[in-house]
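Just passing along the structure, written as structure tokens.
Note that this complex is displayed minus one protein chain, with the remaining chains in position.
For reference, chains read A, B, C, D and E in written order, and residue numbers begin at 1 within each chain.
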Amino acid sequence: MRLLVANANTTQAITDACAAAARAAASAGTEIIAATPRFGPAVIASRAENVIAGHALLELLAGHAGRVDACLLAVSHDTALEAAKQMMPCPVIGMTEAACLTACLHGGRFGLVTFGGVETYRELVARHGLSARLAALAGVDATPPEAVADPEGVGAKVLAAVEGLAAQGAESVVLAGAALAGFDRRLQARAPVALLDGMACGVRMAEMMVALGLPRPRAGSYAPCSGRASLGLSPALAALLAR
Amino acid sequence: MRLLVANANTTQAITDACAAAARAAASAGTEIIAATPRFGPAVIASRAENVIAGHALLELLAGHAGRVDACLLAVSHDTALEAAKQMMPCPVIGMTEAACLTACLHGGRFGLVTFGGVETYRELVARHGLSARLAALAGVDATPPEAVADPEGVGAKVLAAVEGLAAQGAESVVLAGAALAGFDRRLQARAPVALLDGMACGVRMAEMMVALGLPRPRAGSYAPCSGRASLGLSPALAALLAR
Amino acid sequence: MRLLVANANTTQAITDACAAAARAAASAGTEIIAATPRFGPAVIASRAENVIAGHALLELLAGHAGRVDACLLAVSHDTALEAAKQMMPCPVIGMTEAACLTACLHGGRFGLVTFGGVETYRELVARHGLSARLAALAGVDATPPEAVADPEGVGAKVLAAVEGLAAQGAESVVLAGAALAGFDRRLQARAPVALLDGMACGVRMAEMMVALGLPRPRAGSYAPCSGRASLGLSPALAALLAR
Amino acid sequence: MRLLVANANTTQAITDACAAAARAAASAGTEIIAATPRFGPAVIASRAENVIAGHALLELLAGHAGRVDACLLAVSHDTALEAAKQMMPCPVIGMTEAACLTACLHGGRFGLVTFGGVETYRELVARHGLSARLAALAGVDATPPEAVADPEGVGAKVLAAVEGLAAQGAESVVLAGAALAGFDRRLQARAPVALLDGMACGVRMAEMMVALGLPRPRAGSYAPCSGRASLGLSPALAALLAR
Amino acid sequence: MRLLVANANTTQAITDACAAAARAAASAGTEIIAATPRFGPAVIASRAENVIAGHALLELLAGHAGRVDACLLAVSHDTALEAAKQMMPCPVIGMTEAACLTACLHGGRFGLVTFGGVETYRELVARHGLSARLAALAGVDATPPEAVADPEGVGAKVLAAVEGLAAQGAESVVLAGAALAGFDRRLQARAPVALLDGMACGVRMAEMMVALGLPRPRAGSYAPCSGRASLGLSPALAALLAR
Partner (left out) sequence: MRLLVANANTTQAITDACAAAARAAASAGTEIIAATPRFGPAVIASRAENVIAGHALLELLAGHAGRVDACLLAVSHDTALEAAKQMMPCPVIGMTEAACLTACLHGGRFGLVTFGGVETYRELVARHGLSARLAALAGVDATPPEAVADPEGVGAKVLAAVEGLAAQGAESVVLAGAALAGFDRRLQARAPVALLDGMACGVRMAEMMVALGLPRPRAGSYAPCSGRASLGLSPALAALLAR
């Protein structure tokens, strides 16, 4: 199967890192196609950037419609996820969505750790209807550059956050944000509970959804677009709305 | 004060109608400036269109930043509302947000009536944290063209929906969707409970917020953007992220 | 318009302070009428006092029915608010209700700070159906007399509480309780998020509701009383039930 | 033990009927003292009347403080219940509270049936934190006088409502409202699930609470009043606040 | 009346201690019959043990069906409670269920303190639909043997936990776990709020339910079993399913 790993920001290095992570996590028969939006924020760190990236991501996805078997949104905010599920003719998975649902499957309530503020992740978990499964969130006081420059020091902070979440009842912990990629492997042996990486969970869940082959709905708010007029959109995106 | 009434779709006629409604509802000292996005869906009727319109709307707002005292999003989906609140240097109000909060102020639980499917409105009320105040939703089986062609017949359907919502405990009813504009005045005398029009509520709430003059936050997820890099955005939008 | 600012306790000095605050917050065309109940607690600091004050407040309001355009309940417990909305022929606003709804309009989750215990305020927010928008509550260890005697010291405590609430995700903070009046202006410049004063929010929301001119419901639990018999009530209150 | 059965309206006939029901339900050693408020609504059928009755009820209870072992509020709205629990030196039980908690103990979710509107009962169940145990509510289209004049016909309506609630998942049904007194015995044999009468449940729960002998809290929002000043209250009520 | 106090683990000493506690709490006319399961865990301290004990407990109860007037499950996890309510021809009460409902009746939100982890108790309160009444949980770092060896030291830890829960809004505190038996009497005088012992509450609630004499449902998920085939169960248990 062909799996599109779609970055939502315009930084090619992040796309490359996500593609590498996806390839490391994928089954033998899964081909990873990675792609970067044509426009939008370099990194998504605010509500406004996330909205802009939503359009950029849909345009990117539309360009691959019909040529991939599934899409994995390589952005921890699950940007435009529901819209992408509705619009695309194949399964679309969000990386934090995947990690949260895997945490549910693993058992009990989960925690979520990220760099910086946690409020938009709290909203994301609520948007997914999973607030009842969320034990707590933790925002580590570190930046992505610091994580690269001092992986040991930042790793110690992340581990402390994970232990704090476990003490608050988290039976597993979702690592949210590209800057936390790889910390699951680095810290798992010392962590009291399972650490969940959205790319790994997302690749496997995408494979699962392709295997299940569920049909698209003919009714409801996830039914495909049809005959919708628009102005100034990319041809592929306009076509997907209009067909 | 200067109030920007920002349509989120690209149909000028809807912008004009919203502007007229806003002028009818506004205080003497409120000047209405109406604007239409440069790109995006002609009408928003799906999840994908709503995401695209989010970017279009932020671009539109950015072009008015610093030149208006408040913004009213003239779209019943409250498209990109939280992002707009975060990004803009002035208060931003969503028309359905305004109607729902007015319903709360009026008292009790409210209902919501719209044309077609109700699921995305159910999600919108949940996104606003107001599910506990929502009695029920009703989707009237009618289209905007039918509402124009047969206002009496469609009005009867809307009134029946309102009565059904009141029977389910709604002490007021939000009319959601541009196609329902004006039905509040047409049906109020026959309705058992108050009918709430988002444009009227929104204009007055915008005036109230300007009068209160609350400061922007210096911390948290609604703090202004600063120093954010981006690619391919309109100059005004890029500037608002970057400053 | 004529706005009744109704205190719920029997302390005239608090009525006077509230009236002054209301006048400072009101539009040019708004006349403030202030009133104090005939009986009840000197200050409301317990569940029992709040119930007694409910009757006192309804009696007070009934005496102004038909002679004012709106009522603002100048009591942070929103005492008898739903009953007052149901009974009175004009809009009735609670000051904490107004601050909480303004916080919603401002964006994100809010915090609430008060002197002493917070449990009854937690219940109040739940009663308003806004628990999903509440980040946290903080009870400052101080008394109203201390606030008067040592505004600097108590202000420092309040500011610390506000900062703690912001760290827990509050994007704005409601100041609840007459003793906190004025602390918004005193502390705003140093606070990380907006501080919301119930009197200011309430006056503006009352003006907004009068401008909207919503009709009273003909059905449901907020429909006016009619033909109700009673014993030993003030003539005005008995008349409002009986008509 | 001495159990005060406190009516909240001023209709002596209802007090007498409640006292008779309480005596029929009580253990051998329980003496029933019945009392009627000095002022207030003849019957509670609106939000405003319920607030007024709250004061009347607290005054009534205060007059018996120290002379009874427990109080049962003989009013289906559980009027002023939390305030009464806080103020009185003995256990205070609400009749609908008692029926709802008995329903929980019986097992599963419960329904609630009443005459007329159900919204205030929905709020009451939420106020008790029991919304998760509520299957549905049903408002029977009948009046108390009709229930007296045509018990068979009204009984058939109530039974139909009970069957409808059971079909919606209610494993027992609370009968709310004085006018439904006795319908449990009349309809139980034909009902698919247990019918719960608030007076019977309340008398037994009051006996249970007296037997347990729990202490009053020294802290929190249910701690007794102390040193509270007031104006124009009955001597007993003022004394209970002031001690 | 005859009340079966059914232990869910196989440790006779715990059965004996529970029986003694039940006798101390019971009314004069209540005969306590205590029983221990034939198989299962010595103590329940994990999810797996709790499931196994569920079968052991139902077998134990079935052996007493028709020969007792009510059952009290002497296990703080309320093991198999809903199944026992459904299966048995008499009222069945869980000890933590009883303590939580008594806490509700006492007023406000409650806390819960236990030895060790709290997550399964959080789930138990949610299973009972009472999460809205739960202020917080506290896990004391102590073991049952330590509680026996050093009651003073462990008591101090429990008291500190109770004070912490009260500070978080608990107006009463449930003591959960056999090892906490007796701590209510030992600590109550020093505790800021009421301490609730499940055995005492459970015995009194069982008496109350017997006095009320509610019928078993004829429909729904609590209706008795009938005609159910099984393999390898105790004769009494198989008979109760099959009848």
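In this text, contacts are C-beta pairs under 8 Å (C-beta built on N, C-alpha and C of every residue); 3 or more make two chains touch, one makes a residue touch a chain.
Note that the coordinates shown come from a computational prediction; the quantities given were computed from them, not determined experimentally.
Within the full complex, the chain left out of the display is in contact with A, B, D, E. The chain not shown here is touched by just one of E:V51, E:A132 or E:A211, and that residue is E:V51.
Of the listed positions D:H55, D:H77 or D:R109, the one in contact with the omitted chain in the full complex is D:R109. Note that of E:L4, E:A19, E:A191 or E:L237, the residue touching the chain absent from this view is E:L237. Of the residues in chain E, those that touch the hidden partner chain are 10, 38-43, 45-52, 54-56, 58, 80, 82-87, 117, 119-120, 123, 126-127, 220-222, 225, 228-233, 237, 240-241. Residues touching the missing chain, restricted to chain A, are 27, 82, 85-86, 91, 93, 97-98, 101-102, 104-109, 128-133, 166, 169-172, 188, 192-194, 196, 200-201, 204-205, 207-209, 211-212, 214-222 (touch as defined at the top). Against the chain not displayed here, chain B makes contact via residues 118-119, 122, 126.
What we mean here is this: only the chains that are shown with their structure count from here on.
Two chain pairs, B-D and A-B, are compared here, and A-B has more C-beta pairs in contact (counted per touch definition above). Chain centre most remote from that of chain D: A (centre = mean of CA atoms).
Between chain A and chain C, the centres computed from C-alpha atoms are 43 Å apart.
For this pair, chain A with chain D, the centres built from the Cα atoms lie 52 Å apart.
Shared interface positions of chain E, i.e. residues touching 2 or more other chains, are given as 108-109, 169, 171. Chain contact topology: the protein chains form a pattern that is neither a line, a ring, a star nor a complete graph. Here the touching chains pair up as A-B, A-C, A-E, B-C, B-D, C-D, C-E, D-E.
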